[in-house]
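One protein chain omitted, others in place.
Letters A and B mark the chains as written, and numbering starts fresh at 1 in each.
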Amino acid sequence: MLKNASKLSFQPDVSDFLPAGNEEKQSLVVMRESVGFWKDGVRRFKKNKVAMFSLFVIILIMLFAFIAPAFYPYSYEQQIRGSEALDPFEYSTEELALKESGESVFPHILGTDNHGRDIMVRLMMGSRISLLVGIVASILVFLIGSLYGSISGFLGGKVDIAMMQIVDIIYTVPDILVIILLMVSLKYPLQSLAENIEGFEWINTVGIGLISIFIVFSLLYWVGMSRIVRSQILTLKEQEFVTAAKALGASRKRIIGKHLLTNCMGTLIVTTTLQIPSAIFTETFLSFIGIGVAAPMPSLGSMASTAIGGISSYPHRLLAPALMISVIILSFNLLGDGLRDAFDPKLKN
Amino acid sequence: MAKYIIKRIGISVLTIWIVSTLTFFLMYMVPGGPFMSEKTPSAATLEALNEKYGLDQPKLTQYKNYVEKYLHGDMGPSMKQRGRDVKDIISTGFKVSARVGGMSIFVAVMLGIPLGSIAALNRGKWIDSIIMLISTTGIAVPSFVVCTVLMLIFSVKLDLLPTYGLTSWKHYVMPVMALSFYPTAYISRLMRAGMLEVLGQDYIRTAKSKGLAMNRVLFKHALRNAVLPVVTYLGPLLAYTLTGSFVVEKIFTVPGLGNEFISSIINRDYTMIMGTTIFLAILIVTMNFLVDIIYKIVDPRITLK
Partner (left out) sequence: MNEMLLDIKNLRLSFFTPAGEVKALNDVSVKLEKGDVLGIVGESGSGKSVTAYSIMGLTAHPGRIVGGTIEFNGHRIHELSEKEMRKIRGNEVSIIFQDPMTSLNPVYTIGNQITEVILLHTDKNKRQAKERAVELLQLVGINEPEKRLRQYPHQLSGGMRQRVMIAIALACEPKLLIADEPTTALDVTIQAQILELMVELKKKIGMSIIMITHDLGIVANMCEKIAVMYGGKIVEYGSVNEIFYNPRHEYTKGLLGSIPKLYEKERTKLVAIEGTPVDMLNPPAGCPFAPRCASCMKICLREMPDYIKVEESHYSACWLPAKEKAMQGGAVV
């Protein structure tokens, strides 16, 4: 087991045997820098190319949906006589005449539908609706679910059991069926509310279809979120540092606020983000079968639905909204996945 | 175990009751009645129709009648399809939907499990990335998009498959493909995640240490455990297939229950809406219940406790 004896066999260098100083020792000790939770997460997220790309795509889509229509010369309900059923970039006879007389006519990039409405701008508005629904619905779900779940989890005991029993029942109810029913039947009470009672006129401006969707979401979809929040609260309640904080004299409110929530935040953000594409999916589905937002407000789902009939002659009318929906949902899913990889501490390797 | 079953049955029955009551009262929030969408009939005809369908009586009486009739299995006649009973429409429609739906579930399970396992075993390699890409797309793309793309490729461009109806085997191909797209993607993801988790478990290391060959370790030890999350998914899978059928049947004009349901909503055929909703609710709730029981049997940790 003796090797390298030759190294030392002749002139031993006595200085080698001098004791090593502390700095020399420390230089060999490499400590990995400890970073804060958020900074660490953001750093990991930035490294994830797919997630960053989806974020970029989402920003583009938001610009497309919210900013672009302001610059686009056509509006979504504008029916242009004589310009019905144009192909992409095709001009109607009237428009050609205008062009010849020297006026510039903005082309219909995706053509027009059977009523002469520009499809591109309808695509923009449809995307706007979808995004709005997705984001607002997720926020509603987040607020209601977190509130319910944290109260249930923190109070514990019989209150918790009862609250969770209600959640169980709502969970068992087949949501699609109830959604469809609600969408069909909420129109009328909402309408009479808007027309007859003061202070509710805004219902008409926002749109009955949209409000129905929001109501439906608030009634049904928060249960998943409440379960997650509750289990987070329960786990954290047990953990050491709550005991430590209590030992330091922190009040109950402070405990909830600072310690528990910071740790839950990661999971909550991920869950809420992933709620968005599922909300958009539901809205599209409802519009597709005809009970979503009402005409003339375009929805990607209803645009797709009407375009099916003309699939052989005008495939672009179907492909455009179909692609748009897929891209929106896919991007949000990838974003949510990326956030989860970056911020969910359980997965930290 | 018995306590659990009783509790679950209780919740299921309660749920069905809630859904049916909700259905009833929501339908009646809609003003105008079912006969308003057509050219308005004369007052006398209206009165006669209302009487026939019991619509002139106070709501609570109607509700009582409705509950009684249903408990006897009578779902009443369809309000829009003259001469046909709701029960008949549902059973003819359901036979069709069950066939298409059953095939899609079969395809999804048969494809999803191997795809997910292959991805897990080749983690990080290109085949894993491809399978993951397809499955991520699969769960993001809504079913009607899948339907339309399929239609475009196979019917419009290639003219290989028919676009409507359900008379030959060719008619089944696209609807089944469209309906199984999302579940296949979802199952393969579940399988991959399950497999990865299982492969990191200590008992896999024990199995290897015994000198077992890799395929024994995989097929015997890993698969049985990894497939458990897929079993829990079977309930939601059924619910998805049902609702997915609404879209698929509409697009491909398949004469199934989904298509009937959508039409009945648009036409405000009350009896049909109620009958179908309750039927579907019972179906979904029962399936979820059965799947839960099956899961508890398959995983010995839970049954024998």
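The definition used in the following text is that a contact is a pair of C-beta atoms (placed from the backbone, for glycine too) under 8 Å apart; a residue touches a chain by one contact, two chains touch by 3 or more.
All of these numbers come straight from a predicted model, not from anything done at the bench.
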Hidden-chain contact residue, picked from the options B:I89, B:I113 or B:A207: B:A207
Where the missing chain touches subunit B, by residue: 201-203, 205-213, 221, 224-225, 299-301, 304-305
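Here is the rule we go by: only the chains that are shown with their structure count from here on.
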Euclidean distance of C-alpha centroids - subunit A vs subunit B, Å: 25
In the complex with subunit A, residue positions of subunit B that touch it: 11-12, 14-15, 18-19, 22-23, 26-27, 29-31, 136-137, 139-142, 144-145, 148-149, 151-152, 156, 239, 242-243, 246-247, 250-251, 262, 265-266, 273, 277, 280-281, 284-285, 288
Subunit B-facing residues of subunit A, complex: 168-169, 172-174, 176-178, 180-182, 184-189, 277, 281, 284-285, 288-291, 301, 304-305, 308, 311-312, 315, 318-319, 322-323, 325-326, 329-330, 333-334, 337
